[in-house]
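Working notes for the structure below.
Every protein chain except one is present and positioned as in the full complex.
Chain lettering (A, B and C) follows the sequence in which the chains are written, and residue indices restart at 1 in each chain.
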Amino acid sequence: MNMLFLQELFNNITQRDALLRRRQPENLTPDHGQLVNACHRLLESDGEASSIALASRALAIYQRLSAAEKSSFFARLTADFAADPGPIDAAYLAYLEVRDNQSLQRLFEACEPRRQELFRRLNLASDGTYELVKMREDLLGLLREQPELAPIDDDFAHLFGSWFNRGFLMLKRIDWNTPASILEKIIRYEAVHEIQDWDDLRRRLDARDRRCFAFFHPAIGDEPLIFVEVALHKGLPSRIQPILSGESSGESFGESSGESRHTKKAIDEPEDADTAAFFGISNCQTGLRGISFGNFLIKQVVQELSQELPQLKYFVTLSPVPGFAQWLQEQRDDEQLPSSLHKSLKGLETPGWHQDKALEEQLKAAIRPLAARYLVEEKNRHGLPLNPVARFHLGNGAELHRINWLGDISEKGFKQAAGLMVNYLYVLDDIERNHENYTAKATVACSNEVRDLAKRARKLAKGETTK
Amino acid sequence: MNMLFLQELFNNITQRDALLRRRQPENLTPDHGQLVNACHRLLESDGEASSIALASRALAIYQRLSAAEKSSFFARLTADFAADPGPIDAAYLAYLEVRDNQSLQRLFEACEPRRQELFRRLNLASDGTYELVKMREDLLGLLREQPELAPIDDDFAHLFGSWFNRGFLMLKRIDWNTPASILEKIIRYEAVHEIQDWDDLRRRLDARDRRCFAFFHPAIGDEPLIFVEVALHKGLPSRIQPILSGESSGESFGESSGESRHTKKAIDEPEDADTAAFFGISNCQTGLRGISFGNFLIKQVVQELSQELPQLKYFVTLSPVPGFAQWLQEQRDDEQLPSSLHKSLKGLETPGWHQDKALEEQLKAAIRPLAARYLVEEKNRHGLPLNPVARFHLGNGAELHRINWLGDISEKGFKQAAGLMVNYLYVLDDIERNHENYTAKATVACSNEVRDLAKRARKLAKGETTK
Amino acid sequence: MNMLFLQELFNNITQRDALLRRRQPENLTPDHGQLVNACHRLLESDGEASSIALASRALAIYQRLSAAEKSSFFARLTADFAADPGPIDAAYLAYLEVRDNQSLQRLFEACEPRRQELFRRLNLASDGTYELVKMREDLLGLLREQPELAPIDDDFAHLFGSWFNRGFLMLKRIDWNTPASILEKIIRYEAVHEIQDWDDLRRRLDARDRRCFAFFHPAIGDEPLIFVEVALHKGLPSRIQPILSGESSGESFGESSGESRHTKKAIDEPEDADTAAFFGISNCQTGLRGISFGNFLIKQVVQELSQELPQLKYFVTLSPVPGFAQWLQEQRDDEQLPSSLHKSLKGLETPGWHQDKALEEQLKAAIRPLAARYLVEEKNRHGLPLNPVARFHLGNGAELHRINWLGDISEKGFKQAAGLMVNYLYVLDDIERNHENYTAKATVACSNEVRDLAKRARKLAKGETTK
Partner (left out) sequence: MNMLFLQELFNNITQRDALLRRRQPENLTPDHGQLVNACHRLLESDGEASSIALASRALAIYQRLSAAEKSSFFARLTADFAADPGPIDAAYLAYLEVRDNQSLQRLFEACEPRRQELFRRLNLASDGTYELVKMREDLLGLLREQPELAPIDDDFAHLFGSWFNRGFLMLKRIDWNTPASILEKIIRYEAVHEIQDWDDLRRRLDARDRRCFAFFHPAIGDEPLIFVEVALHKGLPSRIQPILSGESSGESFGESSGESRHTKKAIDEPEDADTAAFFGISNCQTGLRGISFGNFLIKQVVQELSQELPQLKYFVTLSPVPGFAQWLQEQRDDEQLPSSLHKSLKGLETPGWHQDKALEEQLKAAIRPLAARYLVEEKNRHGLPLNPVARFHLGNGAELHRINWLGDISEKGFKQAAGLMVNYLYVLDDIERNHENYTAKATVACSNEVRDLAKRARKLAKGETTK
């Protein structure tokens, strides 16, 4: 393919879109009935050119609906835009008789909710794809209260799965040369470690040892779908604060992080790094929930980085452990917890414990093993790890590599995980096998160090002392 | 949206694709069994990253299959990748009981042929979309002989309708600054008036009074889907040869072309034109048959041109009349044809009749009315015009405006349409109405001139003389 | 020309430059002697490929010189890199004899200071042009103290005049889609009305009624040379604060701003504007002082805007009046000032006088005429207007159109111009004539209103009262 040529493809559409997207909506406040009518007319049109105008009008009405009217509209979508029973019954009888492909095809068509064709036609409008993603975001906000709207969500999921097929996604590096209009979205969407302002963003992006990549989709243009932040490092990073504050740092790989030696080595040149550390992955579009991009993103970024910097040896995350603090509290509340352990954990109640060397050491000896147990052995009802971040990376084929004591000493870090962070390591040769073992047998791939910690947790649980 | 940003989105993907697309396939000649196995493995994978590799492998095998093996593969697709009756029956029974959205959704899912999920997963591969389009092209070649493969085509049509939704298409001007790799495809795909070589192409494109636009799709990159060639004119053009030979020309609008006065006025500047003449629309991808782009293309090109050259007043085609010569022959073979008319048409048998003034005049008096009748009154079994080009433009909302005697004096022109060409006029204010009348009532919008010609044809058919 | 092709031309160079520009300089602190040696070697090289390396090395040394060493280096440039008297004398004698072109050419070559060839060769280095611009910036900083360095500046001016010829400049729109790396330079370089931060920048740029354009030079890449900020308006704007705060506003054109009616009309769409108001022009590169871009910039921006928005009727500035407050103070200190006027101006000493309606009216009646006199009649030693902003716009062919009372009520506005701002109007048909009259006869083109104000000033000066 010819990249330059493709680069320019979007011009016409996007320039026009820029204008369209900003135009003020009219001042009228329509009701859902108008929208339902517009949808009927759109479905009755022949799907050709006049449909574009009808689709645009329908979407314009939707945007101006109040929350209550949107809810009513969804109710009507559920009720009036399903498939008709008559044709389904007829198609099923025909199918039952011959059981062949043709009759199956007819049955399939008869069963397709008319919502799907409606959404496909709404997509004819300029910027229609993005509007539909926003529409699903609205819908998801209502689902908890109105579970009966779920079938609409199924239709969205079905279409979006097709439209946002990985074959249509485009990877793009984000840096300080990226347009401000994109960067402000990065600031807004960062979900793992909040970006305060433009200076903060610059610290994270605009250094020779930083990389950031995002997936985009041509039809929703400059809206990122997901992005990942990367720091180049010498050795595996164990703490997030130096990364967020923009200090180039490196630690000797292979050290026992338990020893809390954080020997930093500033790297002047990306060429000196041996490690790419993924320290934040953020999904941007609520309306695309369930359409998985993270896996593809990580693998493609690993490819990109390997090509740019062939000397990189380690691809690793520095990940939060959401839910661990709560789980830990539950353990402490559990009467069966050995008193020795109970005592060890008592220190958590001392404000600023991590600045008290003795207290900190005591807690570390107890908590790291417990964290290993939490991550390796605690499962949800599907038999998979309880921790969602672990599920994500293990499912991708990574290995639970290291538990970093005092990895995140922010307020949020203490609150959600007693200050712990975890490295998940992506070993290229093992990814496939890890992934398969995880999928087939729910096996948690982990390093010896983590395995040993988990063992120690079992001893602690039996009341053995922490050393 | 930000156009510059979008422009660069494709770089990574497309550069990689360039390499991939050219790599030689391995030398092995695999059989369809291997491919079927690869497809099963792909479906059994979890749809995540390892699926990309599986999809690539499967497509690579397909590309190396012999024609016979491809045919066998499609047979297996029909047989082994439909939907299972068991779950369908169960889902139908459940649906029958409650008739609600959830049960409908389950039934819909049960009925979806597994081919669709297979195709979606094959699309994960780099360049997968294009390979699937080529696969359907292969399939279409087999359908006539093997109509039992039709369900596969239904699946393709279903997916492609979604993937090639107009919202995903990008309009791009083609000119002499376009990369050679694209231009050679324009040469290859031109279907209406063959382009001989690069010089011929240059004559058609590289002049201030020419425009060419194509639709592209980001996932199939630099492969055009459809393109249209436009000549800017002073007055409506009646003859194709001056356009193809690159002469800038213009004729006074409103003249009775029956008078065969072709007063040319060279236009030096696009700003002097009042007419944009569409003289060739070519679909490029056989594998996208039935996914309609032409309509959207014409309307968007009209928009583009209106914006660039606000003084343009007429948007008109200069179109061929394929099938007319054959129809005319059938009339002459019909014993009921009045002898007067029969005699008038006798001249067609004289080689080079169009250079014999008297003969030409006589034929013109008879043939133009007959052509009007053919276009306006002859219908196919759906009650729509017999002529496919007429169906296309009338369906788009154009008006059958003028029948041009000796509009195409090439060998092909005489052979397919006795030298006639037709102007279909797109009047912006009438498009919607014309389209609706055509769709609802099969009304053929036509000018008074054409209507009068059709009337005269009726008289001729009754044996009245041609003047 | 083919724009897309050109777009990509820079890739290789610029990507490499990006790396080069950021690389840390070596830690050594060299002295000017090393640099002088490097310059000699560069001049002795044959100007071909090895010269690139020599040039890069010399520039790298320069960048690491201390301020004192730079000063010494310039002294050496003056002393050792002029032209040799011997060859000059010989060439002059030869010229004196024949007085022909050949001998003139030899003399010209003999007289060229070797610095010029040195600078041309330094320019071989990647990013050399930018480094030379920075070098001249350093030099300009020293000139006041060391006027003997002026000849070096002449050489720079000679070369830069050639290199930054208008034919090499490129106009570029700046908006919210511009890369952050450029935008932060806009923030830094804004000289007229300081930009506080990113939010402030966004208010100024990212609205449908704002435009910003900058000139760039390919060899110094993403460094803007000069930029202008524009607000689209309905009517001529009289006050800067609503513009800076991002309020879309408009005032009825033709009103006597003396009446201080500021009827704002928000414009929703650029298409509704009739006026483009230039409210800030900032030169970015100190090292390019004396190379004039502003004139070309304004004319090209007028062209761009006329093309985008053909309905625009007025191109006008909203300009500061630096120096007016000081001049006014000098008047007040002048004993010959009529006591009536002296009394009228007394109010200036009351803090917050502009919020006291009576005081404000009194001051307005006195100050606006005086400002007209200052702008129209006060001249410098070249017979041109004393006010530099007036010189710039009048020299460009604009008309001094309106004096806006309380046009800038910021602290800076009061301090430099008693709150006044001025509209200079660019009437396309008059520009050439105005320009010529100004150049030839120093004529100040001004509106009747301003002329009347100037007349009144003369009366006030004679002690007539202000009403």
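In this section, a residue touches a chain if its C-beta (ideal position, glycine included) is under 8 Å from a C-beta of that chain, and two chains touch if they have at least 3 such contacts.
All values reported here derive from a predicted model rather than from experimental measurement.
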Residue among C:W163, C:W353 or C:Y374 that touches the chain left out of view: C:W163
Among C:H40, C:R57, C:R203 or C:K299, residue touching the chain not depicted: C:K299
Missing-partner contacts on chain C, residue numbers: 1-15, 17-18, 21, 46, 48-50, 52, 78, 82-83, 85, 88-89, 92, 95-96, 99, 101-102, 104-105, 107-108, 111-113, 120, 123-126, 128-129, 148, 150-151, 154, 159, 161-163, 165-168, 170-172, 178-179, 181-182, 216, 218-219, 221-222, 292, 295-296, 299, 304, 395-397, 431-432, 435-436, 439
Contact set of chain B toward the excluded chain (per top definition): 4-5, 7-8, 22, 24, 176-181, 183, 197-198, 202, 206, 208, 268
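The definition used in the following text is that only the chains that are shown with their structure count from here on.
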Distance from the mean Cα position of chain C to that of chain A, given in whole angstrom: 49
Distance from the mean Cα position of chain C to that of chain B, given in whole angstrom: 56
Mean-CA-position distance for chain B and chain A (Å): 41
Residues of chain C engaged with two or more neighbouring chains: 4-5, 177
